[in-house]
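Complex shown without one protein chain; remaining protein chains in place.
Order as written gives the chain letters A and B; numbering starts at 1 within each chain.
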Amino acid sequence: MTLAVRRLAALLLLLAGLWSGPGVAHESQPGLLEVRQLTTERWEIAWRAPIYYGQPHPARLALPPDWQPLGEPRVRRLASAELYRQILRVPPGSVDGSVIGFPGLEQTITDVFVRLHRLDGSEMSQVVRPTEPQVVLRGERPWTVSAREYLALGFHHILLGIDHLLFVLGLLVIVRGPRMLIETITAFTLAHSLTLGLATLGHASLPAPPLNAAIALSILFLGPEMVRVWRGETSFTIRHPWVVAFCFGLLHGFGFASGLSTVAMPRAEIPLALAMFNVGVELGQLAFVALILLAHRALRTLEFRWPRCAELGPAYAVGTLGAYWTLQRTAMLF
Amino acid sequence: MSFSQSFRPRHRISAPILTIALWPLAAWAHVSAGEAGGLLSGLSHPVSGLDHVVAMIAVGLWGAQLGMPALWILPVAFPMMMAFGGLLGLLGTPLPGVEVGIAASAVVLGALVLGRVRLPLAAAVALVGVFAVFHGHAHGTELQAGQNAILYSLGFVIATGLLHGVGIAVGLIQRWSLGRQALRGAGALVMAAGVYFLWGAVA
Partner (left out) sequence: MRRPGHWSWVAAGWLLPAGAAQAHLVSSGLGPFYDGALHLLLSPGALLGLLALALLAGLRGPRAGRLAVIALPTAWLLGGLVGLGLAPVPDLTWLGVAAFLVLGLLLAADAKLPPIAIAALACAYGGLHGLLDGMALTAIGAGTSPLLGIVLAVLVIALLGAAAVVPLRVLWARIAVRVAGSWVAAVGLLMLGWLARGTG
């Protein structure tokens, strides 16, 4: 059966284990910068810097030199972020084309959403990535630019979501035949798109800590099923993996929603952002599946042979990591 | 049917090769437009000079006429011989009459295609090799400041190889008798172009 996939999975998991620091189990939260015009010359900035691996975020805010602070900034420390608020005097007409930098962001994996609101009701929304840690404030941008940004955001979000990828890997080991593969991946996609949409549009929400624990549990759940596949046994999951993929996919969708913050996003932009973010996630997931299938085929072509017991490795690895995360994230609930 | 059986490898150029080939190219283009310029200018250089284009295609046409094994030995040998010429150029080794040599290559190759001349394999490779050295010496060394040498070289080599490919693909028409005549006509065109270049080089 899917021996090669399992062997490959073992290798990947080994690497994943090496690569994942303690922090990987957490979603990396995006940052948020709101720039709001209060009067002609007075602006307020609100900078939400997420806690980064237990530390204050290394990125700082570099405002244009001609923006004069009025009074002291207000700082509030929350469990997941630090909030800075500051009123500024900005020379009229100097906002357009101004550059706000985020020195320090380039060493992190944090994306920052930037939102600009003017008195005349016009709004701007942009995503800043660590690869280019600055934003140029402009009035209007073509929608294609925003679409590309949200697409990339979704793509990167899934690449960093090792727990989601691990779940998909577990499904790949369990499914047999292309038909079952397509059914299962489609079910997972539909389910997480559904809850991603509901959560983003504000119709449903789950608090992050129990959600993350539940996602970990879904990975733990696959471990024993993978062992059953190895033993040649069967179960409901092995016969109908799409059902499991759909049910747990609903959970994972809430997880994806944490990567797309719609706070203060212009209303008109939310559908576009949601759609493109979702497409990005699916592309990343498909790329991962394609890579695994290609590597699996390559291992067969090169006639790799392993001891039979080595094929159990991935099942134990998935189970162990799932269990570890479940315990860790459950402990964080209390 | 098991999962693995359904993904059994097929005996043909497979997706991985394409994936591997396109992935870095896409990445290079993605990360820096400035340096990817090295790749692009390398790619575009061989096709920007008509004398070079004509000679490269003629190599492919002649290879197609000669058939196996020249058909494949030429495309394998040519890039290396051409790079050798480029190496000489970069080392500053003077090569007398480069421009004349390039123009002459089009004349000679055109004549060979026109006459469907079959040379012994070693002679054919040696002849094409000499021309390749000339072409490399003249063209492989024009790197703009700030561009990346390795990407430029890669682009240059790829574009040249693709021109051969065009020649070989066009040369396949010789399966039909009408095609054979058309091919000789193409040889005449190459030769005429070569005479024109030669005129420019000498005058």
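Criterion: a contact is a pair of C-beta atoms (placed from the backbone, for glycine too) under 8 Å apart; a residue touches a chain by one contact, two chains touch by 3 or more.
Model, not experiment: these values are computed from the prediction.
The hidden chain, counted over the whole complex, makes contact with A, B.
When the missing chain is restored to the complex, the residue among A:79, A:145 or A:302 that touches it is A:302. Among A:160, A:204 or A:217, only A:160 touches the chain left out of the display. For subunit B, the residues touching the absent chain in the complete assembly are 9-14, 16-17, 19-20, 23-24, 27-28, 31-32, 34-35, 72, 75-80, 82-84, 86-91, 140-141, 143, 145-146, 148-151, 153-154, 156-158, 161.
With the whole complex as reference, residues 11, 15, 18-19, 106-107, 109, 111, 129-131, 156, 159-160, 291, 294-295, 297-299, 301-304 of subunit A touch the missing chain.
Everything that follows uses one rule, which is that only the chains that are shown with their structure count from here on.
Centre-to-centre separation between subunit A and subunit B, using Cα means, comes to 46 Å.
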